[in-house]
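With one protein chain withheld, the remaining protein chains of the complex are depicted in position.
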Amino acid sequence: METFAALGHGVVVALQPMNLLFAFAGVMLGTAVGVLPGIGPALTVALLLPITFKLDPAGSLIMFAGIYYGGMYGGSTASILLNTPGESASIVTALEGNKMARAGRGGPALATSAIGSFVAGTIATIGLALVAPTVVDVAISFGPEDYFALMILAFTTVSAAFGSSVTRGLTSLFIGLALGLVGIDLQSGQARLSFGIPDLLDGVEVTTLAVALFAIGETLSVAAAGLRAEEVIEPVKGSVFMNREDWRRSWWPWLRGTALGFPIGAMPAGGAEIPTFLSYALEKRLCRKPDEFGNGAIEGVAGPEAANNAAAAGVLVPLLTLGLPTSATAAIMLAGFQQYGLNPGPLLFTSNPDLVWGLIASLFIANGMLLVLNLPLVGLWVRLLAIPRPWLYGGILVFATLGTLGANPSLVELGMLLIFGLLGYVLRRYDYPIAPVVVGLILGPLSEQQLRRALAISVGDPIVLFQSPIALTLYALSALALFGPLIFYLITGHRAPVGADED
Amino acid sequence: MKHIVRGALLAAALALPFGAASAQVDELKIMAPAAPGGGWDQTARAMQQVLQGEKIVSNVQVMNVPGAGGTIGLAQFVNADKGDPSALIVGGYVMVGAIITNKSPVTLDQVTPIARLTGEYEAIAVPADSPLKSMEDLVAALKANPQKVSWAGGSAGGTDHITAGLIAKAIGVDPTKVNYIAFSGGGESLASILGGKVTVGISSLSEFDAQAKAGKLRLLGVSSAERLPEAKDVPTFKESGVDVEIQNWRMVAAAPGISPEQKKALNDTIAKMVNSQGWKDMLAQKGWANTYLAGADFEEQLAKDITATKAILKDIGLAQ
């Protein structure tokens, strides 16, 4: 039980009044910057990291943790209230969260997101402390062929966001896949679909596409609706906080989201997006009222938000045990560690136990601080929606372009924002779902790269794809996800609950 | 057409008339042609911190223009900051390759090189239980069947890929047959090496250092001219009979079209920075090696690197 003593010591250090103040400042700053659409936690941390350099290691670590969690929560807040996801991992949150906010349930949506983040963060932190070495061995054993199988599983879950028509859903997905081709191909170094424009060589930024499709497309289609859409958003209907029903419906999604997020986040190429897709699809399958999905189901916020946060803690597993920075945020964290002469690697836990446990304790405290700070503010946040529409949408566009410019000050990027915004409008106008476009952009390149890596390593022998037990298990799960409802129907003669939203 | 319009707009955006053409440098704006957080950005921000902290230059601003291996920032810099004695750009060896593979209309010939600041060397690593014990074993395996040796490294056409190509070429193996697997992040490629998914890994030494010290990886060789102080027992490629030497350096350059006096003033400013205690502390803290090289020596080295890189990229099949 040495671990717990070390963790306890870390918590005691982090709880000193001065350090709590740093955590507070970090959470505030992180939320303020993270709320900008297009600026996710990685960029937030990169921008604010210099502020922490001036403090002593303990104070700086805890402020850093605060900024990190603040940045993540800021992204979710923007997703839920303004439908402008700040980062790729909170795109799924926008789907149900914004529907809830428009129905006057923004308060419960923000609350389930904050509490879910806390629950997932806490469980994942304990997981990090107890099982990190075991988890990392399994995670490392994932080869490209296994990741490819994981991508296939993620693809099968996209259909959960398809809406009423398969043709339309697939069309959206393929538009996203085509956009994913843009830029330099990692394996061959060849430019694809770039037409000689240098700004396209790096491909389409996921956040630019998401902000354009969601925020700008939405603004255009609301403006086009003119008087037709003269409904006033009521910021609060019913309780501003979660009621009993909300609690009951949030618990399991939190736990399932954590169970998906932590291990996938710990995989070197797992990422935080895939667990959010999987969690959304899973909750939609398991939900007793599947017709609420697409209209503001709290499970669709609770699960993916927990998955997102658990994945963020999962990323620390390879970082702290092996020194592998497997995400942009982790890479910046690594830069942060190096400020204190700390070199994450296999020896970190033995050579610098104080700082490691201090960091874990800091994450814990920052997460708690976020909850304490933000729950009382939920009422204030949802008031944003009471701003008259001309100003609200004017402000949304100001912040959407600010976030895009801040991440990449280029006029071409703003041009893309405009073009994809028009695409978002057309998709909405003709009843095409938005989310599969973004999912295609994320999963397309990932799956292509993993498949090509696997086949390059095997020198072109496709058998390699079906040799590993991990890959076979994942394929079996995909098949179950695709054909499960059909089998259910054949056996029982009833339609599976998931079919309920098909017209 | 699009090019011209965009170029003109950017030129208009950035052609700020900074008057003072005196020898004294009291204002600098450093462009980091990368997103915040990366190596070039860190270099630019480290310079900012030291130049201001040591009171060498009172006002230093850093601006990020990410994209396409730094070539987007470089194009903007060349077009917009022409003749501006307060403008600097951070860059590095990666840019040399990116200019060639991206067919960038702007090249490093168009900027005024000031100095090389820091650099890292490439290293080859295998998992601890790999049958390859030395560089000689690797050479033998490559000669037997280059396709059976998979290399994990950064993006295609980058420093890692170039080094792998140079090694193949040096031992008389067809560089286009190198089975190079590109990974997007250091963590991902390291994981594939540790997991034994690939035969060897190639990256900068600092990426492998911690793993090697922990005994999880074995280093076969490094790309420096002499053995490195941080890895004394790792032979250089040359010692193992592979005639390859490469440094992944970072440099600072000034705008095109500045006068010799203005260039001298910038040279002096950077020299003052490199010699300051603040810069030494910064390098130590970041773990960067000081490979400062200025003036004609640097320009000569740069020209040599450009020629060699062009040749090898052509051999790998990434440039025409």
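A and B are the chain letters, set down in written order, and residue numbers restart from 1 in every chain.
Definition applied: a contact is a pair of C-beta atoms (placed from the backbone, for glycine too) under 8 Å apart; a residue touches a chain by one contact, two chains touch by 3 or more.
In the analysis below, contacts and distances are computed from a predicted model.
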Original post:
The hidden chain: which UniProt name fits, "Lipid-transfer protein", "Tripartite tricarboxylate transporter TctB family protein", "Response regulator receiver and ANTAR domain protein" or "Germination protein XA"?
Top reply: "Tripartite tricarboxylate transporter TctB family protein"
**OP:** Specify the residue from the set A:20, A:197, A:286 or A:414 that touches the hidden chain.
**Re:** A:414
Original post:
Of A:353, A:379 or A:406, which one is in contact with the hidden chain?
Top reply: A:406
Original post:
Of A:12, A:223, A:380 or A:487, which sits in contact with the chain we cannot see?
Top reply: A:223
Original post:
Going by the touch rule given at the top, which residues of chain A touch the chain that is not shown?
Top reply: 33, 47-48, 50, 95, 102, 161, 163, 167, 170-171, 174-175, 177-178, 181, 185, 187-190, 192-193, 216, 218-229, 231, 294-295, 388-391, 393-395, 397-398, 401-402, 405-406, 409, 411, 414-415, 417-418, 421-422, 425, 428-431, 433-435, 444, 448, 451-452, 455-456, 458-460
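Criterion: only the chains that are shown with their structure count from here on.
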Subject >> chain A and chain B, separation of their C-alpha mean positions in angstrom >> reply: 32
**OP:** Would you mind writing out the residues of chain A in touch with chain B in their complex?
**Re:** 42-43, 46-47, 50, 139-144, 184-189, 191, 196-199, 201-202, 268-269, 318-319, 322-328, 330-332, 335, 338-339, 341, 343-347, 407-412, 449, 453, 456-457, 459
Subject >> chain B residues touching chain A - in the complex, by the definition given at the top >> reply: 2-3, 6, 9-10, 13, 35-37, 41-42, 45, 63-68, 71-72, 75, 101-102, 104, 147-148, 150, 155-157, 161, 179, 181-188, 190-192, 194-195, 197-198, 209-211, 213-214, 216, 285-287, 318
